[in-house]
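Yeah, one chain of the complex is gone here, protein chain that is, but the others are all in their spots.
Right after this comes subunit A.
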Amino acid sequence: MEEIYAKFVSQKISKTRWRPLPPGSLQTAETFATGSWDNEENYVSLWSIGDFGNLDSDGGFEGDHQLLCDIRHHGDVMDLQFFDQERIVTASSTGCVTVFLHHPNNQTLSVNQQWTTAHYHAGPGSPSYSSAPCTGVVCNNPEIVTVGEDGRINLFRADHKEAVRTIVWEVHFHPSNPDHLFTCSEDGSLWHWDASTDVPEKLSLFHQGGRSSTFLSHSISNQANVHQSVISSWLSTDPAKDRIEITSLLPSRSLSVNSLDILGPCLVCGTDAEAIYVTRHLFS
């Protein structure tokens, strides 16, 4: 695991997401988005780790991440997803769901669409209207699904004004499993769980942390040779048999790491200590 770049950005980062690459593209990740929380003015920002004119000996890019553009966001950014190459969907603590559009020609972000009363406890019609935070958003072009503290699930379509469908439920998601796992945690740690079978010496450690979000490397899960032993290493109850190498990716531990995202060999994460960490060489 080579160098990891840190940058203090004066905002607590609640979510970071890499911009998806066009299918069949040979590029590596270049752009990521972040959302902030707990500020009087929160922002959704786009950052680039692309070409600044410096190439290192491997032909990779040097230097830390630079801000491309940002836009004010009302309320905490509770969740953030790339809808497609140019559009970002955010879930707000005000109960609002917003679609932002990125204009690459003049490097600006603008509001493309907004559903301001997506989540609420007492409805917009009632005299004691109170909004509820929208806690999660997931997209699959052209549909957006949002969930909130009011217990609703909404289904929106990107071009429609109203929610297509509303369900009252509570949802829990569990990720599926390839051979590399990355977790970030409330206690400020960022771990890489490597269950690949070609590494000779491995230690088995079980990390105990607070609430954490787990994430799985996209590229590896698409490999054709994900085989039986890989899957079983995660589910194995015998720690001595299938070993997992667990590495801490951050140099020092302070406040909560709220969010992480991986695209190919690139990882980005954001913390409550108002810092963003990026590395481009996860597997070297």
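Everything that follows uses one rule, which is that a contact is a pair of C-beta atoms (placed from the backbone, for glycine too) under 8 Å apart; a residue touches a chain by one contact, two chains touch by 3 or more; residues count from 1.
Please note the rule applied: contacts and distances are computed from a predicted model.
Asks: Mind telling me which option in "Nuclear pore complex protein Nup85", "Proteasome subunit beta", "Vacuolar protein sorting-associated protein 16 homolog" or "Protein transport protein SEC24" is what UniProt lists for the chain we can't see?
Replies: "Nuclear pore complex protein Nup85"
Asks: State which residues belonging to subunit A touch the missing partner chain.
Replies: Contact residues on subunit A toward the absent chain are 8-12, 37-40, 76, 78, 93, 121-122, 130, 132-133, 135, 149-151, 170, 186, 210-211, 252, 254-256, 272-275.
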